[in-house]
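Of the protein chains in this complex, one is absent; all others appear in place.
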Amino acid sequence: MRRLLIFLPVLLAAAIFITPLPAQAQNNPPLPAVTELEAQDTPNDSGSSILVTWKAWPNETSETEYIVLVSGAKDGQFFEAAVVPGGLSFKSDQPRYFGFAEKNKDYHYASVKLSKEEVKEPRKGIFQGKDGTEYFFKVRLRHGEQSSDSGLVSAISSENWFDKGKLNNFILMIIFGFVVMWFIQHAKKNPNLFIRKISGLDAVDEAIGRATEMGKPIFYVTGLLPMSELPTIASVNILGRAAKIVAEHDTLLKVPCYDPIVMSVAQEVVKDSYTKAGRPDAYREENVFYVTSDQFSYVAAVDGMMMREKPATNFLLGYFYAESLLLAEAGAAIGAIQIAGTDALAQLPFFVTTCDYTLIGEELYAASAYLSREPVLLGSLRGQDIGKAFLMAVLVIGTALTLAGIPFLKHLLTPF
Amino acid sequence: MEKSFWEKMQAIDRRIIFLFVAIGVIVPLVVELKLGVSVTNRVKNIYNKIESLPERSHILIAADFDPSAAPELYPMLESVLNHCFRKNHKVIVATLWPGGVGLIKKSLDEQSKEYDRVKEEDYAFLGFKTGGTAVVLSMGQDMKKTFPEVDNKPYIDIPVLKGVDKLADISYAVAISAGSPGIDNWVIYGSEKYGFEIGGGCTGVMATQYFPYLQAKQLNGLMGGLKGAAEYEMLVGRQETGSAVKRMDPQAVTHIIIIAFIILGNIAYFSTRKTNKS
Amino acid sequence: MVLLKRQIPLIIAFIAGIVMLVQYYIPLQESQDLLSEFTTWAMIIGAFALVIGLSSLLHMHIGKIRRLAPGWGYSLITVVALVTTAGVGIIAGMQRPDPDSAIYGSQAAQIQWMYINLMWPLGGTMFSILAFFIASAAYRAFRARTFEATVLLIAAMIVMLEVVPIKIFAAIGIPEINNWIFTCPNMAAQRGIMLGVALSVVATSLRIIFGIERTYLGGGD
Partner (left out) sequence: MEKYSTAIVVGIVVAVFIIVNVILLATGTIDVSEGNFWTGFGIIVGAGLTLAMYSFLYKDNPVFKFAEHLYIGISVGYFIVMTIYDTLMPNLFTPLFNPGPDKAPKLILIIPFALGILMFSRFTPKYAWLFRWSIAFIVGFGAGVAIPNIIKANILVQAQSSMVMVTDWWSTTCAIIALIGVITVLLYFFFSLEHSGAVGKISRVGVLFLMISFGASFAYTVMARISLLIGRINFLLKDWLHVID
């Protein structure tokens, strides 16, 4: 018991020493004001906000608070605009605004929102600023009971006409656009560009011929995306080439459609191909028809048609979802030759395993060039190859540099 | 005799395989086997994130699926909701798919009851909005403009939505989706554009498509298919109440059947090829 | 006439394309609004196109019913189901309290009953038929015929083993191998495909915008 009594003061002393009591905090030197305070218009935005940045207080904890105060006049009433707790909201969190500089880890930022229009009935005690007006900011550092205010800075928010965060995207677009366009022009002068063999497309003639011999129809599915999507456009382009061969062979071509607009376009394209093949009389509008715009009723209907009409050849080209295998396996069951193609990553495995030929990703887009050998399309393809070579080089150099600890290219390519 | 068996095996009637698959599903459903699943880090990351957030954090759950994908995705929605309610987070649910509305309401009712969470105080369902990407973009700008009314009540009058003016105000989001619009829209036009952390849940077929997102940290975690759902159920301890873990039994059996068929097919292929050669 | 039939569509495509392209890089509020405005426009045009689709569908089925062609009974089912669903939905939609309320026609009770008890079982079942098809496709495709086919087979087998809850597979690290397959070679392949597709899409889009690609307009003058 006596021993305990002796220990008691020691324990008390230890407790005081360990827990930072407010009494002790008062003995601390006064808090410094935040330094390197800056205010700027938020870049790359539609206006209505200002970024305030300052250097983090080195001793900050999660108890620390930075209160951003704003006013319309230097000596006017200041309102609370934002509160940043210690340990959060660093400049390094927003490379979109501040870049990738190493020292950004030591600076805080806060975004102060403003409104576009003049606020008609401002609510009392709340700051409601307007775009394009100069505002004054200071930051109050608060820790425990203590607080200290910084000096004043000011900024005006404005709209930006170009998003510099998307500059990398813009430059890539310009480069690729230029290369593709240049090669298209080039190909007009030198029409005989080489293109490698794509076995799936070499088989188109054979597949259509087979249907003719067997006296059975050909099914062509353009995928499930609407006309505004690129895989559908690629598919419709191939449909045009295939329909021409079909017309020459005098075989029945059926195009069950998922989207009414795609159906309208497919009708025009097929009709045009029949005309070009000199067989406008053989074109029947009802063979390019609308089924439904619901995924599984569409597939039930097309599978049912396949079982009944037993097409000799199926073309499944475009963008597909889960129905890819439902269509391809039904086609395999009736022994049709199947030529598939998609850039839907998730569906490629099913086409590759169940179809006779599969156009993988880019090959779908190359198909119309390959089938038509039009110089313009071949030139575009050559431009894409140059683009790929460029990307390969960027990837190799970028990965090597990044692995060596220089993430320069990685930062350059980061999209915002 | 044996040779002809392998030859028959080579060109087996598809309907025999169909029959075996059916048996492989039905039998384990009737007779419980309790085989269980193993948990991967992909799923654990989502769990840890929700677990580590302070109480009353705002969590957005984007449930973009309809009944056809419900067997896989509904248990995910249930388990994530259950976890959020247990941690007393504020839950906001949105959907870009018209077919999902009924399912979301059902799971919100059921899971909130378990922890006595109150509609509008602890959770809100923003309802279906057509437009996909456009909806996500608009939510990033101003959510009360996107959803002026929630359940015929003005957005600003709903307590649980206080402090959530736009997507950036969310502490964490989980996008459970069965296709497009879905995770892609939430990641590219949501979290990427407006800056918030997001985890995903998707059907098994889509999961591999999102691994690049995982590596690029565009998604912090991913539940893939029924197994992902079962893993989350194990993590939140809902093996008995949830449906995903139970449904993994027929999965295991059917997988064994398919693997067996593939092996048989290869044996048949090699044995007939040898005889053809000789 | 060529102007109206050929040039104007090309000009429309050019303007719509360039505007959307440039819009992406402009952060102004007006530019953001334009994206949503054009998206709505595309939706509206699509909605009108449904009439064209409907006419194609009804033309086929009503034609069959008129001619009493083989299977006309099935066509009758389609037409009756279509008219009933649309009719019930449209009437239910008109009964909603005010035009701006959130209760859409498609969410009326009668339509929801049809959705849950007809569409759901039909769609869900069609979707689930994939379970059978994937098994038969796997059986036919996964044969070690060539070196490439063997690689395909092995990768598939390893991934499938993860689901089999036999301890030995976990012990030899099947889940870890799977993680690696998906995050390394699988992702590399997907990235390769994605990069190539991106270039194709950019090139095709540019050809459309500049009027070089015009198959989609059909033929004639």
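Points to keep in mind about this one:
So that you can tell them apart, the chains are marked A, B and C in the order they are listed, and the count of residues begins at 1 in each.
Everything that follows uses one rule, which is that a residue touches a chain if its C-beta (ideal position, glycine included) is under 8 Å from a C-beta of that chain, and two chains touch if they have at least 3 such contacts.
This structure is a prediction, so every number in the text was calculated from the model and none was measured.
Considering the entire complex, the omitted chain makes contact with A, B, C.
When the full complex is taken into account, the listed residue touching the unshown chain is A:M392, out of A:V83, A:A101 or A:M392. One of A:S49, A:S92, A:S111 or A:N168 touches the chain omitted from the figure, and that residue is A:N168. Hidden from this view is one chain, which touches chain B at 15, 18, 21-22, 25-26, 29-30, 68-72, 98, 130, 184, 188, 203-205, 207-208, 212, 215-218, 224-227, 247, 250-251, 254-255, 258. The chain not displayed touches chain C at residues 4-5, 8-10, 12-21, 23-25, 35, 37-38, 40-52, 54-55, 57, 71, 74-75, 77-87, 89-90, 93, 99-100, 104-106, 111, 113-135, 138, 142, 148-149, 151-160, 163, 178, 180-198, 201-202, 204-206, 208-209, 216-218, 220. For chain A, the residues touching the absent chain in the complete assembly are 166, 168-170, 172-173, 176, 193-198, 226-230, 233, 261, 264-265, 291-294, 296-297, 300-301, 303-304, 307-308, 345-346, 348-350, 352-353, 360-363, 366, 381-382, 384-385, 388, 391-392, 394-396, 398-399, 401-403, 405, 407, 409-410, 413-415.
Simple rule for what comes next: only the chains that are shown with their structure count from here on.
Between A-B and B-C, more contacting C-beta pairs join the chains of B-C. Per-chain Cα centroids separate chain B from chain C by 20 Å.
Residues of chain C found to touch two or more other chains are 32, 123, 127, 136, 138, 140, 142, 190, 194.
Residue positions of chain B touching 2 or more other chains, listed in rising order: 14, 68, 208-209.
Partner chain C is touched in their complex by these residues of chain A: 44-47, 116, 159-163, 166, 169-170, 173, 176-177, 180-181, 184, 226-228, 230, 233-234, 236-237, 240, 257, 259-261, 263-265, 267-269, 271-273, 275-276, 286, 289-297, 299-300, 322, 325-326, 328-330, 332, 343, 345, 348, 350, 352-354, 360-362, 364-366, 368, 376, 380-381, 383-384, 387-388, 391.
Within the complex formed with chain C, the chain B residues making contact are 12, 14, 17-18, 20-22, 25, 35-38, 40-42, 67-70, 98-99, 101-102, 127, 130-131, 133-134, 137-138, 141, 149, 151-152, 208-209, 211-212, 214-215, 227, 248, 251-252, 254-259, 261-262, 265-266, 269-270.
On the chain A side of its complex with chain B, the touching residues are 94, 295-296, 321-322, 333, 345-346, 415.
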